[in-house]
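Only a single protein chain was left out; the remaining protein chains are all shown in position.
Now for chain A:
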Amino acid sequence: MLQFAELLDRLSLEPRRLAKEALLVRYLKQASDPDRGYAMAALTGDLSFKNAKPALLRALISERTDPRLFELSYDFVGDLSETIALMWPTDPDGEVGYAPALKEVVEALETATRSDLPGLIAGWLDALDETGRWALLKLIAGGLRVGVSARLAKTAIARLGGFQPDDVEEVWHGLTPPYVALFEWAEGRAGPPQTQDPAPFRPVMLAHPLDEEKDIATLEADTFAVEWKWDGIRVQAASGVDEDGQRVARLYSRTGDDISRAFPDVVERLSFNAALDGELLVIKDGLVRPFSDLQKRLNRKTAGPKLLKEYPAAIRAYDLLSWNGEDLRPLPFIERRGHLEAFLRELNDPKIELSPFVCVTSWDEIAGARRSPESHLARDDAVAVEGLMLKRRDAPYVPGRPKGQWFKWKRQPHLIDAVLMYAQRGHGKRSSFYSDYTFGVWRQNDGGHEELVPVGKAYFGFTDEELKEIDRFVRNNTVNRFGPVREVKHDQVTGLVFEVAFEGLNRSPRHKSGLAMRFPRISRIRWDKPPSQADRIESLKVLLNATVA
């Protein structure tokens, strides 16, 4: 546990990716099995404990501290595990107890009953120092947030064995913690672990943003196939038959998380031996629904009949990675596309449809399609477009983000000037700074007076330096406090104007203004602009009517 705690602590303070990787490799060399396997499982999010949950930790600390002081502290620190680790009562003269090994902790957490857990965890917390307590609590609460992606953890394991991260990726989904077979392979004591999984995840290929100045000048438009970039989520649908003749079908997110249980309406249709790459969308009566509808289906463990009926999911497929046991990934894109079209014709399922090509051949035409998708598509489809994908016709399917193969070219964001109204303390990296901003635009209220109405919330788009300046502005212009939220002065003369960029608008009865922004972020801070010159609600309503059916 101490080695693992030290690793987490140093990772959390190290911003550089390469240095993080070096820390991980060093740890993997020093630590032994099964501890290091459990550590990697914790980092890749592959550990979860049925009975040990954050609510239990809250209960433990609330027995030991004043609840008000705990809430204020949590608000400041911005991290539950860290707050508890810091506040946990210790006996300054007491002997430090026996610190448990990571294996012992993980295995006990997996098997302990609900009634045994509080005593067990409290005993460990008493025995550990602050760093140890913090690491233990992070492990239990899940989501370590030390800036290590699953990919980075796998990369470190690959370095240990001197092979490529994708080699690890390929076998990963057939393995379970503590991955002893994987480490045997990495240390040359055995061959690669054999995966029997008939529907494995295949690491996805990603696109670079198009550099409008450089890329357009140097790349030939006709070497690319152009597709719509849909405003849904990237998924991989894999299906096959296992040794016992049972069908195994899974829907993966782009990071390889298995999201099948949330989308039974899609998974039940995966009755083929193939893996396809596509966009998950909510499509109702043949019309693509806004992203906010899809959001209702995301981050859920399951989906009830009502949800399935109201927000039916479907796939727009744009690539075929394997078919009847053949790995298609080495083929050029255009050949895979041919296979994909044949595959979908044969499947003939309205819920798994082809994402069409955009018929454009020059940069002018490409730019035109990006500017006005509605000139190529039905209105609802056009609204669901967030840009274009450009894929080299001869590109094989390479995991990761290979250079010069795939590009994404997003639509221009919409911009408005809005006035800061409320600020809330951030969490994580920005804890204790006021970094979450609610902003509003002007409207005339029922009494005929001008007032600001909140239209959105943003918490990024500014630099750390700008954050400090805004934070100072918030503190010096606070007119009201509501727990962690401060109301900031916002009248015609005094207030802070943000230029806010966003991707689109949805109607939202939950918001006072009746609308919700997609992907809002601060694009500029207008220290120069008086609040009275910010935008009015009418300009947003025009946009809303233009974009929503």
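In this section, a residue touches a chain if its C-beta (ideal position, glycine included) is under 8 Å from a C-beta of that chain, and two chains touch if they have at least 3 such contacts; residues count from 1.
Here is the rule we use: contacts and distances are computed from a predicted model.
Absent chain per UniProt: "Putative mRNA 3-end processing factor", "ABC transporter ATP-binding protein", "Phosphoribosylformylglycinamidine synthase subunit PurS" or "Sulfate adenylyltransferase subunit 2"?
Missing chain, per its UniProt entry: "Putative mRNA 3-end processing factor".
Among A:46, A:82, A:279 or A:535, which one is in touch with the chain left out?
In the full complex, the listed residue that touches the missing chain is A:82.
In terms of residues, what is the contact footprint of the unshown chain on chain A?
9, 12-15, 65-66, 68-69, 72-73, 76-79, 82-83, 86-87, 134, 428-433, 464, 471-472, 475-476
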